[in-house]
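One protein chain is absent from this view; the other protein chains keep their places.
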Amino acid sequence: MAVVHRSVLPIRSQEDIVRVRKATRESAVVQGFSLVEQTKIVTAASEIARNTLDYGGGGEVEVTLFSEPPRRGVRLVFSDKGPGIADIEQALKDGFTSGSGLGLGLSGAKRLSNEFSLQSKVGEGTQVTIARWR
Amino acid sequence: MPSAAGQTLRKVLAQSQKELLGDWLQGQLAASTLRSDLMKENELREQSRELLALLQTATQNGSLERIDGTDWTAVREFLARVSRSRAQQGFSSSDTATFVFSLKEPLFARLRADLGNDAQALADELWATGYLLDRLGLYTTEMYVKGREEVISRQQREMMELSTPVVQLWENILALPLIGTLDSERTQVVMESLLQKIVETGASIAIIDITGVPTVDTLVAQHLLKTVAAARLMGADCIISGIRPQIAQTIVHLGVNLSDVTTKASLADAFSIALKRTDANLSRYSGAAT
Partner (left out) sequence: MEKIPILKMGRFLLVTIQVDMHDQLAMQLQEDLTDRIVAVRARGVLIDISSLEVVDSFIGRMISNIAAMARVLDAETVVVGIQPAVAITLVELGLSLEGVRTALNVDRGMAMLQQQLAAEQG
């Protein structure tokens, strides 16, 4: 896998979520995503960024533009040092929420991504990786 | 040693280019592999001349063992261009590689004439030259394959577009007659082009006719349902028509829920219900047509 570009953005406020959306959109455009593909990864990024802020108490996201011919894509790694997720399987179910949302955040983001992984340790934090390619 | 090998090649390329070109062209034109049906003689002459000139420049400074350096950029670009255009013109991959390999004969003849008495030097020179031309020939084949891939993916795209015609049946009514097997990717393209057309035409009803679709699997059925749901979000209703008996059975067996979707037996039935729903003013429309 060849990394074309890598950057890190903080997720500390609601404005940061908007910035993450913007950065994801720009990355997807650079990688030549169609409008639908752009919208999917941006939406997924927005969901996870909000989780990072609301449940993880803030954190950061690493945005990577990669190229592994014939694929070109965008990978986002969200990490926080929040309370972590005790039951990952349950958290990935549609409709599961510990907050006030619809509970579509994680499961929805997973459906919108080509690659999705979640690592979490209670008391240490959570790391969510999503990627989409064309 | 490596610096010595190639000296004669460089000399021959620099000093006898004209003669070399003559011999090479003669060989190519006489060869049984010549495709005069696909390419004119003067085009072949021009390409041969250009390659020789580029080879001369590249060999002056560049290594003969590696062709991936910057000295060889111009040669590589030229070969890539030739291979791609030949791929598109319909040459086979061996026809295309032969263009480079056929240079061996006249080139070897020149080298032999130059080094006739020195067997050791001739062997070295032939090895270096042969190795170089093999590399260039392989590169040509690689580029040819790339060119073919481009042709294939372009045709795929064209077929994809051809096979998803969204037509306007009436004011506010679109139809999408689907024909052939639907795979996941094609269904996705269909979905996007239908939704795009809804925006462009401002249609409020879209009829998806699947009379020409032989089978539907779970994934395709789900894609169809997603299309209907997405259209609804945009403010348009979908009607699915032409569901064959086998497909109806499959849909039920697969547990796909179509109860929220209007389905009609034929495109005609779907059209008639669409006209009613859009409150189409038939007299005005037919009046406008005359």
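Going in written order, the chains are labelled A and B, and every chain counts its residues from 1.
To be clear about the criterion, contacts are C-beta pairs under 8 Å (C-beta built on N, C-alpha and C of every residue); 3 or more make two chains touch, one makes a residue touch a chain.
In this text, all values refer to a predicted model and were calculated from it rather than measured experimentally.
Asker: Of the chains that are displayed, which are in contact with the missing one across the whole complex?
Answerer: A, B
Asker: Which of B:Val199, B:Leu219 or B:Ala248 sits in contact with the chain that's absent?
Answerer: B:Val199
Asker: Per the definition of touch given earlier, which of B:Val75, B:Leu111, B:Met191 or B:Leu267 contacts the omitted chain?
Answerer: B:Met191
Asker: Quick one: which of A:Ser27, A:Ser46 or A:Ser120 touches the chain that's been left out?
Answerer: Residue touching the absent chain, from the options given: A:Ser46.
Asker: Would you write out the residues of subunit B that touch the absent chain, in ascending order?
Answerer: So the residues of subunit B touching the missing chain come out as 191-192, 195-196, 198-199, 202, 204, 226, 229-236.
Asker: Take the complete complex as the reference. Which residues in subunit A touch the chain that isn't displayed?
Answerer: 14-15, 17-18, 21-22, 25, 35-36, 38-40, 42-43, 46-47, 50, 94, 101-102, 104-105, 107-108, 111-112
Here is the rule we go by: only the chains that are shown with their structure count from here on.
Asker: Could you work out how far the Cα centre of subunit A sits from that of subunit B, in whole Å?
Answerer: 34
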